[in-house]
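Of the protein chains in this complex, one is absent; all others appear in place.
== subunit A ==
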Amino acid sequence: MAGKPAGPTNAIDQTRRMLSLVTYLRERPGARIEDVARAFGITEDELISDLDILPLCGTSFRGGDLLDIDTDGDRIWWHNPDDVAEPLRIAADEATALLVAARAVSTLPGLREGDRQALLRATAKVEDASGEAAAASSRLSVTFEAEGGVFADVDRAISERRRLWIRYYSPSRDELTEREIDPIRLVSVGHTYVEAWCRRSEARRTFRLDRVAEIKILDEPSAPPEIELRDLSEGLVQPAAEDPEVVVEVGPGGRWVAEYYPHDSAEELPDGGLCITLRTPEPASLRRLALRLGRDGRIVSPPEVADSARKAAREALRAYDEPQGGYDDGEGRPQGLSGAPRDGAPNASPGGGGAHRPDDGPHGVHDGLYGRQEQGL
């Protein structure tokens, strides 16, 4: 069952569920295990472990006043004559969890209008039924980001099973590329992404909607190959073990790098900085990071990345009439603003199968108008 919340077996959740099960099963003699598990959003195994415990529960084990529930492995039967259970009121945490999520989802720009109206009606009813328990839900809120127009087109293409043409911005190469994609699903984790089969690279790719510069729905049908949907609970960015290693040393002012880049390790340095080891399919794409860091950090390895950042900075300084002496990077350079070669970031993209990542590697984490760094307090 794709998308089912992972159900950690924790005694509180299980008790909560069993209390609801008791009421639910009483109303439905002979309910099928399969149907009950689906209605409760749990696996059949989880349901069966509940059914193992329920007959041991009751108002007094000595008096034999236990729940009389049994199953033949297919259907569930209930034999108690009296009404031990009624639906229970919604707890504060439950109201918070459901209402905060419902309010967040209802703000998604791409939600179909009918669904939004249904959700708003349902939210109001749950608020009413929760009474005081709903009050604390105002202390938590979530805003999803999504680009309305792009979202609507992707959503429509998915429901009509049509191919999309996009112009997509890749921050690692600072360029727009055109490609045709077969959209599979939309995912909102902070930002909103479309997971798709990219016809240019013949591989699964994730595209962030706010980086889609232009979009068109094509007449061709969308035909993504059958692929297993990933569990996204580990995050969208999942560097692969075979990706080259990059070591970044930052001072205190560059610690944000560890917050924004998924990394293998981050060791404390004596000056309050960090030594961060991460993996990316395209180390050259980290030139941007090296430039942004300035005196707050540097790329230790691979050395080519640090060299390319140094060269880029020197070239940039020339436009400000900075003195050219004093630097020696051992290469002749064309002078002036025009005609300077841009560092050719390799276009190598990771092959089809295996690892899956947003289209531009760890750069899938750009934030804010001016990039990643936000000053805290």
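As a working rule, a contact is a pair of C-beta atoms (placed from the backbone, for glycine too) under 8 Å apart; a residue touches a chain by one contact, two chains touch by 3 or more; residues count from 1.
Going forward, contacts and distances are computed from a predicted model.
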item	value
UniProt protein name of the chain not shown, from "AmiR/NasT family two-component response regulator", "FMN reductase", "Transporter" or "WYL domain-containing protein"	"WYL domain-containing protein"
Sole residue of A:33, A:48, A:105 or A:217 that reaches the chain not shown, by the stated touch rule	A:105
